[in-house]
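Only one protein chain is missing; all other protein chains are in place.
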Amino acid sequence: MTSPISRIAIATGGGDAPGLNAVIRAVVLSATRLGWECHGIRDGFNGLLAPGQCDGDPVLRLDASAVHGIGHLGGTILGSTSRGNPMRFPVEQPDGSVAEQDLSDELAALCRARGFDALVVVGGDGSMAIADCLRGKGLAVVGVPKTIDNDLDHTIQTFGFDTATGFATACIDRLHTTADSQHRVMVVEVMGRYAGWIALHAGLAAGAHAILLPEIPFDPGLVAAAIARRDAQGRRHAIVVVAEGAQPQGGRRMLVAAAAPGRAERLGGIGAWLEAELAARTGKECRSVVLGHLLRGGSPSACDRVIAARFGAAAVRVLARGEAGVMVTLAEHDIGTVPLAEVAGRTRRVPLDGDTVRTARELGICLGAEA
Amino acid sequence: MTSPISRIAIATGGGDAPGLNAVIRAVVLSATRLGWECHGIRDGFNGLLAPGQCDGDPVLRLDASAVHGIGHLGGTILGSTSRGNPMRFPVEQPDGSVAEQDLSDELAALCRARGFDALVVVGGDGSMAIADCLRGKGLAVVGVPKTIDNDLDHTIQTFGFDTATGFATACIDRLHTTADSQHRVMVVEVMGRYAGWIALHAGLAAGAHAILLPEIPFDPGLVAAAIARRDAQGRRHAIVVVAEGAQPQGGRRMLVAAAAPGRAERLGGIGAWLEAELAARTGKECRSVVLGHLLRGGSPSACDRVIAARFGAAAVRVLARGEAGVMVTLAEHDIGTVPLAEVAGRTRRVPLDGDTVRTARELGICLGAEA
Amino acid sequence: MTSPISRIAIATGGGDAPGLNAVIRAVVLSATRLGWECHGIRDGFNGLLAPGQCDGDPVLRLDASAVHGIGHLGGTILGSTSRGNPMRFPVEQPDGSVAEQDLSDELAALCRARGFDALVVVGGDGSMAIADCLRGKGLAVVGVPKTIDNDLDHTIQTFGFDTATGFATACIDRLHTTADSQHRVMVVEVMGRYAGWIALHAGLAAGAHAILLPEIPFDPGLVAAAIARRDAQGRRHAIVVVAEGAQPQGGRRMLVAAAAPGRAERLGGIGAWLEAELAARTGKECRSVVLGHLLRGGSPSACDRVIAARFGAAAVRVLARGEAGVMVTLAEHDIGTVPLAEVAGRTRRVPLDGDTVRTARELGICLGAEA
Partner (left out) sequence: MTSPISRIAIATGGGDAPGLNAVIRAVVLSATRLGWECHGIRDGFNGLLAPGQCDGDPVLRLDASAVHGIGHLGGTILGSTSRGNPMRFPVEQPDGSVAEQDLSDELAALCRARGFDALVVVGGDGSMAIADCLRGKGLAVVGVPKTIDNDLDHTIQTFGFDTATGFATACIDRLHTTADSQHRVMVVEVMGRYAGWIALHAGLAAGAHAILLPEIPFDPGLVAAAIARRDAQGRRHAIVVVAEGAQPQGGRRMLVAAAAPGRAERLGGIGAWLEAELAARTGKECRSVVLGHLLRGGSPSACDRVIAARFGAAAVRVLARGEAGVMVTLAEHDIGTVPLAEVAGRTRRVPLDGDTVRTARELGICLGAEA
């Protein structure tokens, strides 16, 4: 199929996620085979909007050599992913202060000036909103979903989640013998502000005794009772996995979910709260471990690299067939697409009547509330 | 729901696979919560049919303590998985020779004599045939699919595959720099007699330059040409991933797939053949590595542990609701079942028009035949 | 060589450490080959002193079968390692209160009553003091050094340290890309109350930009200046590795080292303090991660398993040649011994004029104080 495209750009936004480089590599390799020229915008959209902030070239020419051997590396060769929301871009004012401005028109103009026929935007909820905004300004844009938390709607999985879950599981595996040898309760806080996918999967994989999700407001008394029951059976340690956004019933921490990203980690999150709460209720030594920062980095798992490669190739395929304004998605057997406009603001939460939650209950794992 | 079941047994058959212990643990924990008594039959069905061959108790009582902390361990606490096909059981004859006999009636009788109300059989194609045979003799049987090759029909994934693919990927990752520093072609033979899932996923994840599947008879000349093309571009190493059952066009190795399990590994399989063939055709130093045996063991990945737990809990759930004669399966969002009779002899091959194969082509990976 | 020994017991004390099972296995296998009978005392010395607190047998018979396949497992098959100091044993008084009593005479008597000709005690500083006390009461005792922190004197390395350092390094590796993508300073707190071996080795291995050790009281201003220097060069993230027991100059945290074990972790340790301090001084986003609990568990590294096996075999060898009252040690080329009495209260700190510290300085890593 002929396509009018000859020059595209890739931008990555939002937090770090294992598999970003594998997406970039797949986009570049498959676009190059179609004869397209690829470019990477550095530091989110900063490379175009504030080129002076980048060290070196603000836009990188990406050919097969540039993406050679990067598929297994964590991070992204395009630098920081967390800056440069063009819709709220920090601009220095005449008086020296900094104010946020909507630079999306400027961004669209800069893309045209650079001769980019299309844009591949890799990111989460927020990046898809930006992508949709640029689409509205006439750019051919295709989105690639990225969220370690696995909470983007319309896709059954995104890259990064498997790696994060695997590492969280490896960490909890290590805590078992230590908790056991000290007769302790270990509270392990993992990522998941709005959805508890990582907590549920890592907790189930690593044999946690309680798993607390944002989807199920929990009763600390039930968790303490589950621990006491184990104790009475001579099992003197327990592992409690709690998602960052889980909340006790009654709402004393309802502010957590509303807090700025990372705020819970910084101020003492739900893990620290639960450590104190369970210590008081059970009389046992409790310790909390916060895995948050450890779960974003690292070499992507094979599973995540395959998803990333499929998404990258699919983004190019979508553009090649003249489609745009969509995000690529993963379904059971195939890759699909969904209009960008339908993605924003939708969170895919753990279904409470789903099989995995049911399995956790049937294995006797405390979920913090009666079924 | 009340259920007439009060005593069940678990048997594991076929080769080793990461996640077997996680299945056993899930069956035992969820059955115990229903008040059932669980037993494990050791060494496939040997524990019942030839108890003298087992070291110690031929049938193990399995309670929560017995399965404590086993979820992350490779292997199976029920011992050897590869013996004791009751339909072709080796029995010593009066004259001292050994002949295979159908002991399935005896096995069914032994299960009844032990008071087993139901049987959970974890295994592949062959084990499901045995399970179906026992079902025909009036036993309540539920199957749990197990195949590292991921080639069982009716289920989108089985436990063990993700771990095997992950380790194969880790091995290929390691070979890149070594092949590069020596300017070599590395041929990596992985498991997959009838279906190339591991080769395709590990090859895609690890950046292989050619991937050869049982589903696509390959032209060695095309593979050599792909390597020569890389060479001409100054990339002087190449990684070729080949599934155990891949065959060159023209059929010179058609006998491989028909060989006894493991025969290719033993006699010098397709990897060694290809090493010689590519060396002759490209003039480059080629080396082959056979990963087969390394892919069956090891601690299961988080993903495989979750699948295993879901399958184990589902098997008990199926029995509890009075269903039997089925194998549990994994679909996109949920667990399902399929009659045992429909499982046997069906292989789930890699779909050549599927998205993953398409991605491999679009990334420029040589698949050994023109699209 | 003939030896009068026919029956020995093994006890493990202190915190969890990867390699304990490998030591136990080596002791049992080599003692069994000499015809000795081996027993394991459970839960530190609780198995003898308070058998009612153990679930099941308080003393385990250990033969080759009992230690089969345990060498690569974390934890210890002898249960909790942290209870049962016989010199300060918690005993319930007639009035219901609990008071610590010296039960070392009782313990020695119990060992004799059980017919133990010798005792192998695996543990740290404190356990060696107990071992020395029992030696004083006429028991043949040999010690095996155990400290993840690597701070026991007289031995160049102990098992557990390499595994802990390896996992800390893996964690810091993961933090690099995440810190980079967010332009953050990551403060990583690792174990090491009195000696900074883990911080130094993991920091050096993982490319940390500052490493703070208990051996060098640090100036936070110098650390902040080092971060600012990186920033000025366009490197906008930094990794600071800090040992649990590191202290700022001027002593505001002098109480840390004196605190009860783990207290720093619980109350907010040096990592959290430094996060706040560096944020204030550099104006950059800082985050701290505490790895403490994650470093004690897990499957021991090959290196640690070899050390553990050598120590276990050496302990038996020492007893077989009629020596006792010593701890086995590792020197450059061989295993040695040192009298138990010389071990207690000696900490092996990082030598500030040693080659590894010098290397860190020469690589430009900030050590928190002028050389």
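In order of appearance the chains are A, B and C, and numbering begins at 1 in each one.
As a convention for this text, a residue touches a chain if its C-beta (ideal position, glycine included) is under 8 Å from a C-beta of that chain, and two chains touch if they have at least 3 such contacts.
If you're wondering where the values come from, they're calculated on a predicted model, not measured in any experiment.
Here the chain not displayed is in touch, across the complete complex, with B, C. Residue-wise, the contact with the chain that is not shown comes from C:Ala206, picked out of C:Ala206, C:Ile270 or C:Leu319.
Looking at B:Leu48, B:Ala246 or B:Val290, the residue that reaches the missing chain in the full complex is B:Val290. Touch with the chain that is not drawn comes from one residue among C:Gly13, C:Gly40, C:Pro58 or C:Gly71, which is C:Gly71.
Contact between chain C and the absent chain runs through residues 26, 29-30, 33, 68-69, 71-72, 156, 162, 165-166, 168-169, 173, 176, 201-202, 204-207, 235, 301-303, 305-306, 309-310, 313-314, 316-317, 331-335, 351, 354-356, 358-359, 362-364. Along chain B, the points of touch with the absent chain fall at residues 15-16, 55, 74-76, 79-83, 167, 171, 173-178, 180-183, 186, 234, 236, 262, 265-266, 287, 289-290, 293-294, 296-298.
In this text, only the chains that are shown with their structure count from here on.
Think of each touching pair as a link: the shortest run of links from chain B to chain C has 2 of them.
When chain A is fitted to chain B on its Cα atoms, the angle of the rotation, on a 0 to 180 scale and to the nearest 5, is 180 degrees. Each chain gets a centre from its C-alpha atoms; the one nearest the centre of all protein C-alpha atoms is A. Chain centre most remote from that of chain B: C (centre = mean of CA atoms). If you average the CA atoms of chain B and of chain C, the two centres end up 40 Å from each other. A straight line joining the Cα centres of chain A and chain B is 31 Å long.
Chain A and chain C have Cα centroids lying 36 Å from one another. Annotation for chain C: no residues touch 2 or more other chains.
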